[in-house]
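Here the complex is missing one protein chain, while the rest keep their positions.
Should a chain be cited, it is by its letter among A and B, assigned in written order, with residues numbered from 1 in that chain.
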Amino acid sequence: MRRIVVTINGRERAATVEDRLLLSDFLRGPMGLRGTHVGCEHGSCGACTIRLDGAAVRSCLLLAAQADGCSVQTVEGLAEPEAELTTLQRAFKRHHGLQCGFCTPGILMSAAELLESGERPTRREVEELLSGHLCRCTGYAGIVSAIMEAVDEPR
Amino acid sequence: MTPSETAVRGFVGRALERVEDDTLLRGQGWFIGDLDPLPSTGHAAVVRSPLAHARILSVETADALAAPGVIGVVTGADVARLSHPFPSALGDAAPSFHACAVETARYVGEPICVVVATDRYLAEDAAELVRVEYEPLAVASDTATAPVVHDRSFRYGDPEAAFAAADLVVRASFRQPRSSATPIECYGVIASWEAATGSVTAWANFQGPFTLHGVAAAALGIHGSKLRLCTPAESGGSYGIKSGVYVPIVLMAVCSRALGIPVRFIEDRVEHMLASQHATERLSEVEAAFSHDGRLLGLRLDLLDDVGAYVRAPEPATLYRMHACITGAYDVQDVAVRSRVAVTNRCPTGLNRGFGGPQLYGALERTMAIAARRLELDPAELARRNLVRVEQMPYRAAAGAVYDSGDYERCLDAVLELAGYAELRAAQAPARAEGRLLGVGLACIVEPSVSNMGYISLAQTPAERAAGLPKSGNSEGVSIAIGPHGGVTVRFTSTPQGQGHRTVAAQIVADALGIDPADVDARTEADTAANPWTVSSGNYSSRFGAVVASAIHIAATQLADRLRALAAPILEAEPAEIELRDGAAHAGGSSVSLRRLVGAAHWNAAGVGGEGLALTCTYTVPIAAADPDDRINGSACYGFIADVAAVEVDPETGVVRVTSYATVHDAGRILNPLIAEGQVLGGLAHGIGAALLEEHRYDADGNLETASFVDYMPPTATELPPVRSLQIESPSPVTPLGAKGLGEGNTMSAPAAIANAVADALGVDQLELPLTHERVWRALRR
Partner (left out) sequence: MKPAPFILERPETIDEALALLDRHGDDAKVLAGGQSLVALLNLRMARPEVVVDINRLGDLAGSLVEEGVLRVGALTRQRRLERSPGALAACPLLGQALPYVGHVATRNRGTVGGTIAHGDASSELCLLLATLGGSVIAERAQSEREITADDLFVSHLQTSLEPQELVTEVRFPALGTGWRTSFLEVSPRHGDYAFCAVACALRAADGRVHEARLGAGAVADRPLRLRAAERALVAGESPRAVGEIARGEVPARDDYRHELAGVLVERAITAALA
């Protein structure tokens, strides 16, 4: 067991964790952040993607202990609970970029990193970004359109 | 008022954004893995068979029991003591089975015992300490040679005469591989046995059909009323697969009973791949008789489904779900069908999106393309000569389906236009001259929706059926209530997993009551102790648009009638003259707000009278039981889909690229075009995955070679083509809103359309799905 301090969605959180505890389980369990979903636990589906010091990464392939001293953003950190959805989230809604919503938080975190980068990707580049995320509901078209639109919108 | 008039005026038919989305986009949905309804719930890890077929000689649990955090271990012996084998549609013909292997394991991944601990990490640690001794047995790993446990033959019209009159008979064999829809959320169950009452409460991401609730209760040896089954508000996709969660529900209920605590099981991905529920592999032999001018005269189909280790309910439904419409979109009345079921040492099969459709059309639509080549006809022309014609509607198909509406030829024309079919064809020869292989493939399919509860009775002979109770129809129950302040709550058991049922329900109710959809709360969390449900409830056979939406519409209309009755004395008008709109009842220039009306009804109930503002009603689609000639109208509605796929095949590498895909649907009246389009694109992605990438492969020893997302490959955004889609609306005369289902059609059509396109590019008839690069490369070299 070890003591870690992680800044999660802007708030410093301290906890005692087992060495082998996965970051995904840490977020979902003791941190109460159920928006990070677990779909494969071997890094293939992308559902558990969060941002670690800004970079979108699989939280099932990280140990909670490795987040010590880092900043983590989860889907709960995109829009404040009572505040409006972000541009990106609204675009997902408009383009029907989600159905069951299970893969959505991970995709939003990858897309949020892209948006912050200020890059102007082509549709193909967005598809390549999404190739690391499995969605079995939408056929991806609405997701791609939503991200393209969000990239184009002033923030 | 015709449906199109309401469509103009109301919310139904509009592409409203979904009410589900805000919650999900914020990560605030409640999925099964997020629920923690009872204190001191143990976490289960399942010890699974490493062998495909083996006698279990001993299960040694002492080390596991001594491991940290372990609460208990539940073995096959406990399961045999505390539960019954599952009832099976084929009775004793196939091996019987419990929720866990008792004496014999029959597939890799079958549960052997369950370790329950204080968390999943510790449960997995202890599971490794369980020692099981096996005696390996012979493995049935090949469908063609596996034991056949069911064999029925059907004959409609005069197939012998049709084949005798044929100018051309096309014979072909096909194999539809095993696959699975792999929702991103796996199975999850929390079960609690209450000893004092002998009852179970289970939370699970179950998707129906609720026939399986009864199957689970029977296995637990309790009445259905003693199995309270609840689903969370959200479910992370299912596409059929989560029907099978009833098996771990039983297993966890037994664990809870044995250990005296609630037990939670969250299936992991490898477990899901190994042991949840696959789609059947099907071997098909097709013979199609044609006249010289391309009229399809007769069909013979010999179908063999591999259902895995057990005939697990609702199997052998994959064989029979499409039986009534086994002639697809074509007008042919002389048909012979042989339907067989084989059991192998593989994961049991069950619902997966398209259920029976990819298996049927993968053979039938390929056969039509092969016939077109032999007849030297364009496939579109061959289809045109055989499609059921609009003036034949409603059309009684050979095996009993009644196609309720549709103009198939118009859809065909539309898709040819949408795809640029003529241009695609024209581009082929010049490309070939440059060494480029372009292919164009067509599929015309009928998409059934809302299964007749009686279709599976075709597995029985007419005499066996006559000895039992008839089965028919498909029903949904809906409760609707308007509260004292005017908000409307509507509840039904459609167990959605992303199809936007709450949004569409709000649209329907808003139209009936003349209110804003935002004032309607649709609750879809199943709770068999509290909410209306029927044995046919659930989210399968694309039943929402046709039966659930109908039930919601009828319930809301009945509530509207009650509001009109309340308003009549106030407005001094006849109820029939009162119009509900903008949150008020209107008649002859005067109006009263609904808020006032319902306030009075609630708070001055004795003074106002009336029947109350909460009601429950059940709607049943009128589809009858099977007749003595083995004909049944297997589904309530039949949509139509015409697809054109264009591919380019790299002749040196075998790489197939789907360059464009066009699809035209007629699913009756569209309730929400945004959601309908999402269903089309999603179903298509499943179909394209099955066409190009997805297969659950077993080796000769019955080991699954594709037990993770590294080896089992759903398509990603980079593999999917640009899609053009169009909806043509021929309202169904069967349902009150004119809607049919549409969630599965492209999963049924796309594998055939793409296979036809690749066969066209290669100029070959023999192809096997999925069309992996390597397979196509080999096909090029045959």
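We take it that a residue touches a chain if its C-beta (ideal position, glycine included) is under 8 Å from a C-beta of that chain, and two chains touch if they have at least 3 such contacts.
Since the model is a prediction, treat every value here as computed from it, not as a measurement.
Chemist: Going by the contact rule already stated, which one of B:Asp334, B:Asp666 or B:Glu719 would touch the omitted chain in the full complex?
Modeler: B:Glu719
Chemist: For the chain that's not shown, point to the residue among A:Arg3, A:Arg20 or A:Arg123 touching it.
Modeler: Answer from the full complex: A:Arg20 touches the omitted chain.
Chemist: From the listed residues B:Asp125, B:Glu281, B:Asp334 or B:Asp666, report the one that touches the chain absent from this view.
Modeler: Of the candidates B:Asp125, B:Glu281, B:Asp334 or B:Asp666, B:Asp125 is in touch with the missing chain.
Chemist: Contact with the hidden chain only, please: which chain A residues?
Modeler: 2, 18-20, 22, 25, 41-43, 46, 49, 52, 55-58, 60-63, 65-66, 68, 110, 113, 128-129, 131-133
Chemist: For chain B, which residues reach the chain that was dropped from this view?
Modeler: 120-121, 124-125, 128, 268-270, 652-655, 693, 708, 710, 713, 715-716, 718-719, 772-774, 777-778
The criterion applied here is as follows: only the chains that are shown with their structure count from here on.
Chemist: Using mean CA coordinates as chain centres, what's the chain A-chain B distance in Å?
Modeler: Centre-to-centre distance between chain A and chain B: 30 Å.
Chemist: Could you list, by residue number, the parts of chain B that touch chain A in their complex?
Modeler: 17-18, 20-31, 33-34, 121, 181-186, 234-237, 239, 268-269, 497-500, 674-675, 677-678, 681-682, 684-686, 708-710, 714, 716-718, 720, 723
Chemist: Can you list the residues on chain A that touch chain B in the complex?
Modeler: That would be residues 18, 20-21, 28, 33-42, 44-45, 47, 74-76, 78-79, 81, 85, 89, 92-94, 96, 98-105, 108, 126-128, 130-144 of chain A.
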